[in-house]
Each structure stands twice: as C-alpha cells, then as structure tokens.
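Okay, so here's the structure we're looking at.
Excluded from the complex is one protein chain; the other protein chains are retained at their positions.
What follows is subunit A.
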Amino acid sequence: MTMHPTVLSLRGATKRFGGLVAVNALDFDVHENQVLGLIGPNGSGKSTTLNLISGALPATDGEIVLRDRDITRLPPQAIARLGVARTFQLVRLLPSMSVLENVMAGAVFGHRRRWGRAAETHARKMLDRVGMGRKLHLGIGQLTYIDTKRVELARALAGEPRVLLLDEWLAGLNPTELEEGVALIRSLRDDGRTIVLVEHVMDAIRSLCDTCVVMAQGTKIAEGTPEAVLSDREVIRAYLGDDDA
C-alpha cells in the first residue's frame, strides 16, 4: 500500500440513533486510486457510514480525516468542497432542471469550482463520460432508471472529488444495465478515481474492489481482498444469518 497514500480514514467512527448503534467504532482507510468495497447485510450501517463521511449526519463519536484534515464536525457543503462527492441510495436529482443543469450543479459548486462556459463544457464532458452525451437537454422526468443513476454519477464526478462515495449505485438495474454499470464503474477505477463502493452485487464487488470492509450490525467484522473476505467464515455467517444472502 505504500504506493497509495491514504486519502480518507475513519477512526472509531460511531453513530447512535437513540439506543441503536448503527455504526460502532468503525476504523478503515481509503487509499488513493483504490476502490474500497463497503459490504454487509441490510441494515448493517453502510449508508449511515457514508452519511457520516459526507456530513449528512453528525458522528456521535470518533473521527474522520480527509488528507490530514479533520472533517468529523464539518457540514456537508464544507466536506464537498474539500473533495468528497456522493450519490444516494435513493437517487436524488433536481427535478426542475435539465440533465445538463443537474450536472452543472456539481461543476459549479463542488471541489473544483467552475462557472459559465467552463462549467457547462465540463458538465458536458462528464455526461459524455457516463454515456449521457446525447441527452443533455432532457428533463429529469423523461429519463429511464439507469439514466437517472448516470446523471447523479456525473453530478458527483463534475466537482472532481478526491473521494467518490457510491451508495448501491448498481442496485435495481436489470442484467444488461448491470453489465453497462459495472463497465462504467470499472472505467472510473481505471481513471484512477478513489471510490468507496457500497454494494450488494457480489460479482461487482469481486471485479471492482481492491479491498473490502465487511460490516454486520454496525461493526466491522472483516477487512481484506474481496476473495479473502468473501470466503471468511464469519462473513458467510453474517450474510446467511440475515435474510439477505
């Protein structure tokens, strides 16, 4: 890992909702140009972890560091500017705006900020990148499901983040779309993006991730290469023990 400096670290990151500990003293590091898979059964705290990183929820305890900068108590807009961009488990687009404007939102206000013509050119480039180059002027209501996901991804990419958080970006796609989706994420990985990938699709995890962190009931139960963690007994038990294998 010496080739890949640490971009993001979680140390003892904890989130409590009343009596429920959704994320329990979680530690892991995300390295530059690497894809980290965050996996675990339903309700194990994956989305909550992303919410802590992006600032959507304040952490109850622990610390989150982005390249030497403690971002634990920062609001989402500050974290976004420092270089964290995300997609949401339930796609969130800007309904009154065109596809192009949705992506410009990321280009204008994100980590690397542009304005006017430069922002538009960059947003077009990002839409080309995700295969939406011909649908710039469509409204959000006219898009297929995978296209809404592409637009959200392009918006996240448009600010040129240091770390990209994808919350089940591949969920809900049909087999053909899934193939396209995996190819798209792989191409981002080949570009050298640093990604935290929350996923349930095992094939995608195997083919996309450099390392995996496995969570169960808020706690990290395994960490390592996809092959190693997916054959780990505790991991198998965690998955089979829940209804979602």
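Note that in this section a residue touches a chain if its C-beta (ideal position, glycine included) is under 8 Å from a C-beta of that chain, and two chains touch if they have at least 3 such contacts; residues count from 1.
Everything that follows uses one rule, which is that contacts and distances are computed from a predicted model.
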Absent chain [UniProt protein name; select from "Amino acid/amide ABC transporter membrane protein 2, HAAT family", "Isoquinoline 1-oxidoreductase, beta subunit", "Cell division protein FtsX" or "Cytochrome c oxidase subunit 3"]: "Amino acid/amide ABC transporter membrane protein 2, HAAT family"
Contacting the left-out chain in the complete assembly, out of A:K15, A:H111, A:R162 or A:K220: A:H111
Contact with the hidden chain (one of A:P58, A:P75 or A:G133): A:P75
Candidate in contact with the missing chain, chosen from A:E101, A:D147, A:E168 or A:E199: A:E101
Residues from subunit A at the interface with the omitted partner, ascending: 54-56, 75-77, 80-81, 85-86, 92-98, 100-101, 104-106, 108-111, 113, 115-116, 120, 137, 155, 159
